[in-house]
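First comes the structure, then the notes that go with it.
Note that one protein chain is taken out, while the other chains of the complex remain in position.
Entry: subunit A
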Amino acid sequence: MHISPPVGRDASPSMAVPPSRSPSEARAALRDSASVGLGFVPLGVAFGVLVAHSGIDWWWATLSSALVYGGSFEFLLIGLVTAAVPLASIAVSAFLVNVRHVFYALSFPLDRVRGRLGRAYGTFALCDEAYALTAGERARAWSGRRILWLQLFMHLYWAGGATAGALLGSLVPDRVQGLDFALTALFTVLALEAVRDRRGDLPTPVLALLGALAARLLFPGSLLLAAFALFTAGLLARHLTTKDNPRHA
């Protein structure tokens, strides 16, 4: 079902949306972004503190959080740059960690976002959480403008948290260990939610877990690539066998 947006107050499609309309859209987006903000700010701070503790200047945390804007990969990037890994390896790692975003194009409502700049930003700031919030049932009636505001707020939480963490990082004593667990915890939560969404489809997470453990044992140097490949191959094999098997029809 496609729900058309309410035809409102002024109907001048060719003109830019009057600024008077923005505050309410922005306010609604601010409310929608609150729960993600509660996670992003502490996680951003943890990222910034790790940057500071790795001996990298604070501005790098701001630059990375503003331009890369992919939380999970940015944590990995700290380790990569401190090890002075070649740029090509960084590109490959970025690809492997972020290739999952390819699938977000299937349901992110980019068609509601107007204008070249808006669309550019909409795809640029399409992080996991932006996808999770906007692809759901609840967001069905949100305008493109509201979606962009939501993405901007999330982007600011992350970059703000990272900058604050990097600036204050020197105040956090070195013997404070374990902040990087925030990332493990974030993925654990996202995994629990994603598995719950699959309702009873246990083979999928089990297949992924087996793939990851096999990759850890057999290809410890390229765990992510091996695990994604094994998992995808497993899914495809399962898809083919279920298609041939009319039990599920």
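General observations
The rule we apply is simple: a contact is a pair of C-beta atoms (placed from the backbone, for glycine too) under 8 Å apart; a residue touches a chain by one contact, two chains touch by 3 or more; residues count from 1.
One rule holds in what follows: contacts and distances are computed from a predicted model.
The complex includes a chain that is not drawn, and of the options "Hydroxymethylglutaryl-CoA synthase", "Transketolase central region", "Zn-ribbon domain-containing OB-fold protein" or "Branched-chain amino acid ABC transporter" the UniProt name matching it is "Branched-chain amino acid ABC transporter". Annotation: of A:Phe47, A:Trp60 or A:Trp149, A:Trp60 touches the absent chain (contact as defined above).
Listed residues A:Leu117, A:Ala141 or A:Ala185: the one in touch with the omitted chain is A:Ala185. With the whole complex as reference, residues 35, 38-39, 42-43, 46, 55-57, 60, 63-64, 67-70, 72-74, 77, 80-82, 84, 87, 90-91, 94-95, 97-106, 110, 120, 123-124, 126, 175-179, 181-195, 197-198, 201, 204-205, 207-209, 211-213, 216, 220, 223-224, 227-228, 231-232, 235-236, 239 of subunit A touch the missing chain.
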